Structures are given as C-alpha cells and as structure tokens.
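Have a look at the structure below before the remarks.
Missing here is one protein chain; the remaining ones are kept as they sit in the complex.
After this line comes subunit A, so read on.
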Amino acid sequence: MNAPASVGAALEGPAVRFEGVGLRYGAARILEGIDLRAEPGRIHAIVGPNGGGKSSLLRCLMGQAPFSGTIALDWPAAPGRIGYVPQVVEFDRNLPLTVTDFLICFMARRPAFLRPRAAVRDRIALLLDRVGLAGKARRRMGDLSGGERQRVLLAQALDDGHGREPDLMVLDEPMAALDAVGAQVFETILNGLRDRGATLIWVEHDLAAVRRLADRVSAIDGQLLFQGAPQAELTPDRVLALFSHRRAQP
C-alpha cells in the first residue's frame, strides 16, 4: 500500500479574514462585529463559553448562516481544498454503515453498496492508519466509541476525494470525546498540516490543548473579547472572566 503522492506535500492555505461579521436569528443577536484573521501555516483557535457563538462563526464561514460583514478567503493561487471536522454526525446507530462505507460516501462517486476500487480501499486504509484506527475499516460506525468516531471524522477531512489533503482545515470541537491517545493523534496531524502550510481554524473548549497547539487564539462571547498568542492571552484571570461572566446581549 503506497501513500498518495500528495500526502506530505506542501499545502497552500488561505488567509481567512472576518471583518465586522454579525449574525442574527430573528431578534436574537448571536454575533456582532467579529474581526479576526487566520493566517496560512498557523493554527487559529477560537474559544469561548457555550452559546458564545463559536460554532455559529464556523457556520458563517461554511456558508450555512446568513451573516453580515465580510468573510474572505485569500488563496495564494487557485482556490484550494477545505476540510471540515464536525463536532458530531447524526445517523441511526443501528444502521449497517461501516467505517469504510462512511468514508466512501465522501471520497468516491462509485456507490458505497458496490465493492470499492483498490485505490480507494488503499487510501482508506492509509487514512485509518494515520488516525490510529488501522484494522477498523469494517467496524460499524454505530459500534465505535465517541473518540473513535471523532477520529473517523478527522480521517474524512484529510482526503478530498482525490487523495489530496486540505489547504484550509476547519475543526469544530474535535477533541471533546478523545482520550489521551486520540488527542495525541489529533495534535500530530494538526501540527503536520500547519507545518506544511495549511490554515487551521479550530473551535475548542480544551484550553490546555489550545495553549499547547494554537499559534493564535480569539476569545468570543457574542463579540470578540480578546485575541493574540495563547500563552500570553489565556491568563487565569481572563479565562475565569471569559467562562464565568455572562455577557449582555451585544
């Protein structure tokens, strides 16, 4: 089994600019005046309390919410590939859907109910090996632990369907269900993508992981509260204020 040629190749992440981004659902203001910039070759973490609008900001980025303001992706050349790791996927836990079936749904056009081509099988084996799930290709998705399922979601984001890795990786609290080994796998892969030039936007609750991994952090609670280097910005006082103080509506 050979790795696709693109694995390990340089990536061309975009600069992602959020300028004055706001979001309302009816009368409720979810986000207001968010200005931040994620750079290529950097991991940009977004932290904040539950309901603070972190995932909503990702929804805006992915075109799933009608925001005001500007979100621009400045690609160095042609638009590249976007990988997305959701927090959860919804499916019937008793569905006869194997890990391979799940990945094929996103990686191949040939219907998942037919035997996949050898090249696709090889790519899936490689992806599962990268996320530490070698040998689990035939396991049912519903039988996996939460952490294993999260690693499958990471695996799908690492292949655009043609064996190419993402230039922009968007992650929505991917570490929520991970054990120490799973977290290590994530960290290794995220660091690898960053080192090869990808842009990573990462919504996360685990502040220790953010301090370890992120190059820059933005704290959001309806509006941008502070941003900068995690080690400098995530001081105990600020963290306490961020998570214990409920904001007024922006």
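Everything that follows uses one rule, which is that contacts are C-beta pairs under 8 Å (C-beta built on N, C-alpha and C of every residue); 3 or more make two chains touch, one makes a residue touch a chain; residues count from 1.
Operating definition for what follows: contacts and distances are computed from a predicted model.
One subunit of the complex is not drawn; among "RNA polymerase sigma-70 factor (ECF subfamily)", "Nucleoside ABC transporter membrane protein", "CU044_5270 family protein" or "Zinc transport system permease protein", its UniProt record names it "Zinc transport system permease protein". Contact with the undisplayed chain is limited, among A:G13, A:G48, A:P86 or A:G163, to A:P86.
Hidden from this view is one chain, which touches subunit A at 58-59, 62-64, 82-84, 86, 88-92, 94-98, 100-102, 104-106, 108-115, 138, 140, 153, 156-157, 161, 170, 172.
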